[in-house]
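Apart from one protein chain that is not included, each protein chain of the complex appears where it belongs.
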Amino acid sequence: MMRVSDLAIVRGGVPLLAGLSFAVEPGSALILRGPNGIGKTTLLRTLAGLQPPAAGQIEVPEDSVAYASHADGIKGQLSVVENLNFWARVYGMADVTDAVLERFALQDLRARAAATLSAGQKRRLGLARLAVIGRKILLLDEPTVSLDTASVGRFASFLQDHLDAGGSAVIATHIDLGFTATVLELAPYKLDAPALTASDFDEAFL
Amino acid sequence: MMRVSDLAIVRGGVPLLAGLSFAVEPGSALILRGPNGIGKTTLLRTLAGLQPPAAGQIEVPEDSVAYASHADGIKGQLSVVENLNFWARVYGMADVTDAVLERFALQDLRARAAATLSAGQKRRLGLARLAVIGRKILLLDEPTVSLDTASVGRFASFLQDHLDAGGSAVIATHIDLGFTATVLELAPYKLDAPALTASDFDEAFL
Amino acid sequence: MSDHSLRPVSSLWEFANPVRFMALSGKILPFVWVACVACLGVGLVWGFFFTPDDYRQGSTVKIIYLHVPSALMAINAWFMMLVASLIWLIRRHHVSALAARAAAPVGATMTVIALFTGAVWGQPMWGTWWEWDPRLTSFLVLFLFYLGYLALWAAIEDADTAADLTSVLCIVGSVFAVLSRYAVVFWNQGLHQGATFSMDKEENISNVFWYPAVLSMLGFGLLFVALVLVGTRTEIRLRRTRALMARASAE
Amino acid sequence: MIALLRRDLALAVRAGGGFGLALVFFLIVVTLVPFAVGPGQVQLAAIAPGILWLGALLACLLSLDRILALDYEDGALELIATAPLPLEAVAAVKALAHWLTTGLPLVLVAPVLGILLNLPGPGYLWVVVSLAIGTPALSAIGTFGAALTVGLKRGGLLLSLIVLPLYVPTLIFGAEVARRGALGQPLETPLMLLAGITLASVALLPFASAAALRVNLR
Partner (left out) sequence: MIALLRRDLALAVRAGGGFGLALVFFLIVVTLVPFAVGPGQVQLAAIAPGILWLGALLACLLSLDRILALDYEDGALELIATAPLPLEAVAAVKALAHWLTTGLPLVLVAPVLGILLNLPGPGYLWVVVSLAIGTPALSAIGTFGAALTVGLKRGGLLLSLIVLPLYVPTLIFGAEVARRGALGQPLETPLMLLAGITLASVALLPFASAAALRVNLR
């Protein structure tokens, strides 16, 4: 499904990781692990196409990827349901169903303006977005931040169903999600970050 | 040190918790636990004096409390050290020392503009602030969000030292910090939120 | 950095290679400076001290030796930035991005000099420091474009991003600058009395004034080239040092 | 795309959205002018068309940073960029939404404010016409400026700095149409030029905006 070969990534002109190769098959998930600042977020942004890779190839079927960042992209003035419907429509899908709301325990909050949600409730809303846009490959950046244990479990079961239905996922996380997945330790691919940063732009002058 | 009696809290006009009484002695920590949206953030804001309690008393020595919220209050254009020095000066303390920077593994990032830190690095910076402002009672709202295991350990050891030095802390968290502390389950104090919310203002017309 | 700077040049684009650019610009820079100082010195001294006073304007006419060249270079500098921006966007030659960046402050300064000398001149000529004459007005607008361009460079930290965005701004801005010029001419056409003093056409100007004027124009042109070369070289050196230090500390 | 437009419009009319505020700002600027320049009737009437245009332009300008910055800050822009919408379309829709919530109301309210400034009789029609034709260009140019500055921390004023020189031709032709209209002079030429600028901006600038956005999200 997603095939990455010999990828190198750069952030703010600093080379972070190099020589990454992996494949994510339908029905399987890949968990990215590594200490803070190693480049998980940057890797996911690259896979999502937001920034170009410094080297290497990313092969991925067109229109199959959904990205969920640290921030949830929620509009505080819109209600929970309006937020979800907006995303569904942008991706050309049907409006959100009660089943999805229940799955993420949002049914009681459906008409609440998103600005008045607590940290964990906002996060649940951000994750529910993944269920309404109908994408196969999910790129998730620390999806369980601020979630309580019950919500983590709820999310894990959603993810398991997604995989069982032939989807796949790449997840950066520091905690244990409690389901089987390949784990990719990023530490071995780390490039020693230069103390002084030279950007691509600077490199051109060597 | 901090003594709370029969506290009730309200958020956005909705009563959340009532009948809370607890005391936090010097050298001890209190961990707040409860599902998303129960009112942990609201409780901590109330203890910090940012919002008035709906009922009950909070007794706390003057100028002894520091609050750390979900957001870290970091200025992206300033460097790591400049950010910390600012807070130190606001609280009338000496500038940040190398020991503090090392404690939070920020020594290599000291001159970096805070905007270019990763999620976890930002959080470490936010936590390092607690070490430079010299306050006794720390009110921490999910301090370990985005931190990797090593950083969580580092933070726990900082907290342990703080307690050993006679400080105390109230911490809202979903994960295990790995040190001994009283745990306060908030669920029993929960009020069933009325479906239609009446604000204090409206109530005055009854 | 040495070996490929010795190969013969096979295409103009090779100068876009930083190494080649440094080698070549290092060689010609002294000559440019010498020529610039010579032209400016002779032109200005000749113009200021060895030309007769104009019968209508008196000695104030001499400001023309500063005013006209700086005005011309102000426009040419923007044009050069446009070309450099296009080269950067299309062929991604780093030198051209830096050259555009180096030209902007020079061009902005030229604009200020033209505006200032014009104002100083306008006081005895028109009895006012400022007149909303189309030409002056479009210069003011040009100055605003320079300000926006410089502010955008200054506000962005990442070099690639800054080069890309300023290039896009330069291209869009050029179109609007030309539009503004036409708009301004249109706007003030009916209201401005044609009496405004003008020496636009070469016939209006006698040779005594003309030769030193040409010399000082040449001098300003060379000054511009020299300053842009210096600016570009400094930027290149700066970036090369950064890159080298980064490499060294990585090893 | 329609979803995006509808969302932007919905956000604008919700509490705290920008709708109506540009209008009120316009109203206030126009009201302050007599305080600033003194209340001589003749003088006011002479500058009325120009002040209306200037006020509309400033009101537009003030609302520009809402076009993209809000979506950038809460992460929605990244998500929209990874959604199956071409960025050019996103830029065009954003400009359209801005015009509908800002430019259009300004056009409609301008005649009312004209009364405050003693605008001469025939001026009303032409102020409205020139604003109706010119404001879409203001929105398109503004979206381009917003796209250029979206990554920058509170690029608000930088945005103004970049956008204002770009507004000069539109302002000149627009105010010229309004002024000539008020005086009953012929105004075909500036009107055609104004329309030309608007058409060209609306057709071409979304591409430049999308390019700038792509760079900024990198």
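Lettered A, B, C and D in written order, each chain numbered from 1.
The rule is simple: a contact is a pair of C-beta atoms (placed from the backbone, for glycine too) under 8 Å apart; a residue touches a chain by one contact, two chains touch by 3 or more.
As the structure is a prediction and not an experimental result, all values here were calculated from the model.
Colleague: Just name the one of D:Val107, D:Val127 or D:Leu152 that touches the chain not displayed here.
Modeller: Touches the omitted chain: D:Leu152.
Colleague: For the chain left off this view, which of C:Leu140, C:Ile171 or C:Val230 is in contact with it?
Modeller: Considering the complete complex, C:Leu140 is the one touching the chain left out.
Colleague: Among A:Ser28, A:Gln51, A:Ser64 or A:Gln77, exactly one should touch the missing chain; which is it?
Modeller: A:Gln77
Colleague: Counting contacts across the full complex, list the positions on subunit C that touch the omitted chain.
Modeller: Contacting residues on subunit C, toward the hidden partner: 119, 128-132, 137, 140-141, 144, 147, 151, 154-157, 187-188, 191-192.
Colleague: In terms of residues, what is the contact footprint of the unshown chain on subunit B?
Modeller: Looking at subunit B, the ones touching the missing chain are residues 48-52, 63, 65-78, 82, 86-87, 89-92, 129, 133.
Colleague: Kindly note down the residues of subunit D that lie in touch with the hidden chain.
Modeller: 16, 18, 21-22, 24-25, 28-29, 32-33, 35-38, 43, 46-47, 50-51, 53-54, 57-58, 62-63, 65-66, 70, 73, 152-158, 160-161, 164-165, 167-168, 171-172, 175, 179
By definition in this document, only the chains that are shown with their structure count from here on.
Colleague: Name the chain whose C-alpha centroid is most distant from the C-alpha centroid of subunit B.
Modeller: Farthest by centroid: C.
Colleague: I'd like to verify one number: the distance from the centre of subunit B to the centre of subunit C, where each centre is the average of its C-alpha atoms, in whole angstrom.
Modeller: 56
Colleague: What whole-Å value do you get for the distance between subunit B and subunit D if each is reduced to the mean of its CA atoms?
Modeller: Centre-to-centre distance between subunit B and subunit D: 44 Å.
Colleague: Give, as an integer number of Å, the spacing between the C-alpha centres of subunit C and subunit A.
Modeller: Spacing between the chain centres: roughly 48 Å.
Colleague: Mind pulling the subunit A residues that touch 2 or more other chains?
Modeller: 12, 70, 195
Colleague: Can you pull out the residues of subunit C that are in contact with at least two other chains?
Modeller: In subunit C, no residue touches at least two other chains, as defined above.
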